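Can you read through this structure? Questions will come right after.
Every protein chain but one is kept in place in this view of the complex.
A, B and C label the chains in the order they appear, each numbered from 1.
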Amino acid sequence: MESVQAEQRRTDIGPPKYDQFLHPVIKKNYGKWKYHEIVKPGVLVHVSDTGDKIYTVRMGSPRLINVDTIRMVCDLADKYCEGYLRFTSRHNVEFLLADQSKIDPLINEIEANGYPVGGTGKSITNIVHTQGWVHCHTPATDASGIVKAVMDELYDYFKTMKLPAKLRIALACCLNMCGAVHCSDIAILGVHRRPPKILPNLNKICEIPTTVAACPTGAIAPAVVDGVQTVEVNEEKCMFCGNCYTMCPAMPLANSLNDGVSIWVGGKVSNARHAPMFSKLAIPYLPNNPPRWPEVVNAVKNIVEVYAKDAKKYERVGEWIERIGWPRFFSMTGIEFTKYHIDDYRFAATTFNTSTHFTL
Amino acid sequence: MESVQAEQRRTDIGPPKYDQFLHPVIKKNYGKWKYHEIVKPGVLVHVSDTGDKIYTVRMGSPRLINVDTIRMVCDLADKYCEGYLRFTSRHNVEFLLADQSKIDPLINEIEANGYPVGGTGKSITNIVHTQGWVHCHTPATDASGIVKAVMDELYDYFKTMKLPAKLRIALACCLNMCGAVHCSDIAILGVHRRPPKILPNLNKICEIPTTVAACPTGAIAPAVVDGVQTVEVNEEKCMFCGNCYTMCPAMPLANSLNDGVSIWVGGKVSNARHAPMFSKLAIPYLPNNPPRWPEVVNAVKNIVEVYAKDAKKYERVGEWIERIGWPRFFSMTGIEFTKYHIDDYRFAATTFNTSTHFTL
Amino acid sequence: MANETKKTSTPLLDELEKGKWPSFVKEIKKMADKNPRAKDLLGQLEQSYKDKVTHWKHGGLVGVRGYGGGVIGRYSDSPDKFPNVAHFHTIRINQPSGWFYTSKALREICDVWEQHGSGLTNMHGSTGDLVLLGTSTDNLEPIFTKLTNKGWDLGGSGSVLRTPSCCAGPARCEFACYDTLNLTYDLTQAYQDVLHRPQFPYKWKFKMSGCPNDCVASVARADMSIIGIWKDDIQVDQEAVRAYAKSGVDVQSEICDLCPTKCMSWDGKDLKIVNKWCNKCMHCINAMPKALRPGKERGAAILIGAKAPILQGAQMSSVLVPFMKMEPPYKELKDLVEKIWDFWGEYGKNRERIGELIQRVGMGQFLEALEIEPKPQMVANPRTNPFIFYEEYFEEEGEQK
Partner (left out) sequence: MANETKKTSTPLLDELEKGKWPSFVKEIKKMADKNPRAKDLLGQLEQSYKDKVTHWKHGGLVGVRGYGGGVIGRYSDSPDKFPNVAHFHTIRINQPSGWFYTSKALREICDVWEQHGSGLTNMHGSTGDLVLLGTSTDNLEPIFTKLTNKGWDLGGSGSVLRTPSCCAGPARCEFACYDTLNLTYDLTQAYQDVLHRPQFPYKWKFKMSGCPNDCVASVARADMSIIGIWKDDIQVDQEAVRAYAKSGVDVQSEICDLCPTKCMSWDGKDLKIVNKWCNKCMHCINAMPKALRPGKERGAAILIGAKAPILQGAQMSSVLVPFMKMEPPYKELKDLVEKIWDFWGEYGKNRERIGELIQRVGMGQFLEALEIEPKPQMVANPRTNPFIFYEEYFEEEGEQK
């Protein structure tokens, strides 16, 4: 280990204070913004009560970026933005410009470097996602790979603003849902479908009572196999949540033949018009088919296109489905409705249709 | 026992077939009705595709009626309706007339006998209710008495059609909810508030395991008191459902000091406009104050009046509240919002407000 | 039976003779003058009004020979004070479909009841029965025999099929999408045995409404709710719409704006309905019955599982079959019902309603067991949680578990 002198070591300093990172125009007009306009896809202008303006150019990012890319972005910020920039809550880069005339040159350089400008307004912006096979130990699928394949296909929707409303996609590679996909217009969620294996050394690395308690459905029971304390899984009761593996490394669920992806629709977060909504199951399972997951890409694209064609202005996916009803959603998208779509967990009864409000 | 000859005894014959009870005009026009009109409060006319008409005069009933009252009603039916009449799903009497000119004479006679005509259209019709102290063993309040006191106060709403929409009230005297109050515009529900007593002879009349299992919250545990097998109740866990008493007569909940009435609002059954809705808690507790339950009467009247004044045409109570929001419902009615209003049962989480959609 | 009919003093109940709504106290009092059961009921009720508790003892199984239900046993906890209601059992008489009667038929019941009971009734009980309120055990058989001889039979109580009930339907309503009266009668007759002899885990209720207005509240209180609907387009008489408009109906704000699917439009001349979006809520038809009628291709939606709150919270019925033709002999429906009863009989716990059982095993499993195709109409929305019980998985070639 490199030797570190004690006096250099500081703790609990927290992050740098934000104000030192604010563009002077922003600092001056902090809290005084009056309105904004979308100048064109990927470009915002915010106008202050003082009359000042700040322009924003939004660049799409794969999120997993290397230091050279960051430096490239820094170079652009230096050249066009007095060195100021930010990232968005969906991992895009935002360049902050005081000078309108620099917008197009900046965009040209960004695009020349292979990055798109867009993601504003009624578009599909970056996909919030997670680690997948790049860095996590519990994924049921990869994250970055699917995101890349899907965004390649939806590229035009990033660059234009022709959708009825914003469409937000998120991906999480396991049920822990680090991508918080549970409130997305379209969500891509990695799923295991085979109960955990039980490794022979379980008793050496896991506490059996904790392991048993980890299962929300009570599928795990203590057992003795070949005279060794271990656990057994009642496969009928397993719904593949993975909590046992989180608690006990000797119970892996990852399985190349059975892992895959489920698709969810109609969630949202904003309070605009409709209150926030959870995403609902659209497709219970699609296979992991790397490197480009064509089944997943097609499924997402299909939903986007049906939505784009049918929804009314301002209607988010969930609002659209609420208007047309689930029967039409399934018939229009051609997605099969199965018993898996019908909730059978804690709040199942609250999801049943207790009316004759439906179309045939 | 009176001696009965075997040959007289018939079983499993079921009810008489309905067709013998249909007025000839109805029989002729069965399934051919074209439209109806409300001629005036309490009077309907149904017009057939054949041009025939049948008039209905609806008479309010206390439901608990004696044979002489039934005979009185029969006399009227004979005089005005060729002997044909019916009862409604809310316990009113309906006279079926072929001859329009007989409507007013009939109404006059009904009213002379002390019964009102009304309950049609945008009115308050009869209160669906239950047995209470008249006949049941588990009530937390009386049924007929409250209904009488409330209907006295709402009498005008029965006789007129000046409400924004139909308003349906139901009463059930215990949580078994024989009055099916769970989907009513306004519901009156008897509640116990003291955990069951445990009678000393419990072990003689109840099976202890069944009794313990009867409690949905696990409040009941086996116990030994003075050497006798019995049960004990963890009072903190009791929510007064009464299921223990249903299963074990040695655990009565009825208690003159603590029993009373809760008020619920905003349920509906029809699919008109809005899908069916459950009633929601408005007032957790009002005392049993016989013979005229003034607190309950005032509470119901208050809700009716605030609704009548503020709701838009066709808006049922639940639709009205959905529009104005629960904060306004509570502030407009002056009802206090308490922690009891916040669900803490199975589906509690689905009733929380996960948005900023509210008024202050 | 003691026959003292001297007036009972009932200062509390007397208060309930006041006011305009017809008084049940008057009803009891009138009988009390001539019927000792009614008199003691009055006395005991006054006692309850004083004490603020019921004076009926817990339960009590009584009945008529060969039947397992139809009579609710009831015993006073103060038989010394009120000997005439020492027993005071209720008899549930299965009402005719739609509660249509003739005066003759009612009088016959009154006569039997005046002779053998309190002379008090509920017209009707919330399940739908004609309820005869209070008699003693020794009168049960005579009443039963006399009533059956007049064509009446008992309703249900306990773990049986309860008296099915239905709205006025085609007899007196233009909205009826199927013959509720006939179906009710047919099912009642077909299932006499399970109506009278407990063979179920718990009670089962059928309620039939002719249209989505659901005038028998079936969605709230029937294990199976059969609600009339149509498949094709709403029938519109444009002339009649215009007449409504002329007569003061604001078609835009009162009809179109309140349509939950916003599938209607009105240009002051014609009412257009995009029927593929219509969810059959009935509002427009209700509001302008002269102008609009349900479509011509009619049937019913079958919903399942409503019940009162004990123990897991109240449930409403939910869609099981979005659309079924409803025509005699109702074979498709009966096959379905019997399949469900079989499943319930096999898997239902004691005192478990079908709605609770479905929740326990999961709707998906239930549908699969019954070989009913899952349909999106069944749900308000698909699941939001990812806890899916996928049922099959691949194994590696040559793998041994």
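One rule holds in what follows: a contact is a pair of C-beta atoms (placed from the backbone, for glycine too) under 8 Å apart; a residue touches a chain by one contact, two chains touch by 3 or more.
Since the model is a prediction, treat every value here as computed from it, not as a measurement.
A.B. asks: Would you list the chains present here that the left-out chain is in contact with?
C.D. replies: A, B, C
A.B. asks: Which listed residue, A:98, A:180, A:332 or A:360, touches the chain dropped from view?
C.D. replies: If we include the chain that is not displayed, A:180 is the one touching it.
A.B. asks: Taking the entire complex into account, which one of B:23, B:135 or B:182 touches the absent chain?
C.D. replies: Spelled out, the listed residue whose C-beta touches the missing chain is B:182.
A.B. asks: Which listed residue, A:243, A:262, A:333 or A:356, touches the chain dropped from view?
C.D. replies: A:243
A.B. asks: Determine and list the chain B residues touching the chain excluded from the picture.
C.D. replies: 175, 177, 182, 189, 191, 193-194, 216, 236, 238-241, 255, 257-258, 262, 266, 278-282, 284-285, 323-330, 337-360
A.B. asks: Name, in rising order, the residues on chain A that touch the hidden chain in the full complex.
C.D. replies: On the chain A side, contact with the omitted chain comes from 1-2, 4, 8-18, 20-22, 26, 30-31, 33-37, 46, 54, 56, 60-71, 73-75, 77-78, 83-89, 91, 93, 96, 114-116, 128-130, 132-139, 142, 144-145, 147-149, 151-152, 155, 158, 175-180, 182-183, 216, 241-243, 245-246, 249, 252, 254-256, 259, 267, 269-274, 276, 278, 288, 290-292, 313-314, 345-347.
A.B. asks: What does the interface between chain C and the hidden chain look like in terms of residue numbers?
C.D. replies: 309, 313-314, 384-387
Just so it is clear, only the chains that are shown with their structure count from here on.
A.B. asks: Could you pull out the residues of chain C that touch at least 2 other chains?
C.D. replies: Residues 212, 219, 260, 280-281, 313, 316 of chain C each touch two or more of the other chains.
A.B. asks: So which stretches of chain A touch two or more other chains?
C.D. replies: Chain A, residues with two or more chain partners: 346-347, 349-350, 354-357.
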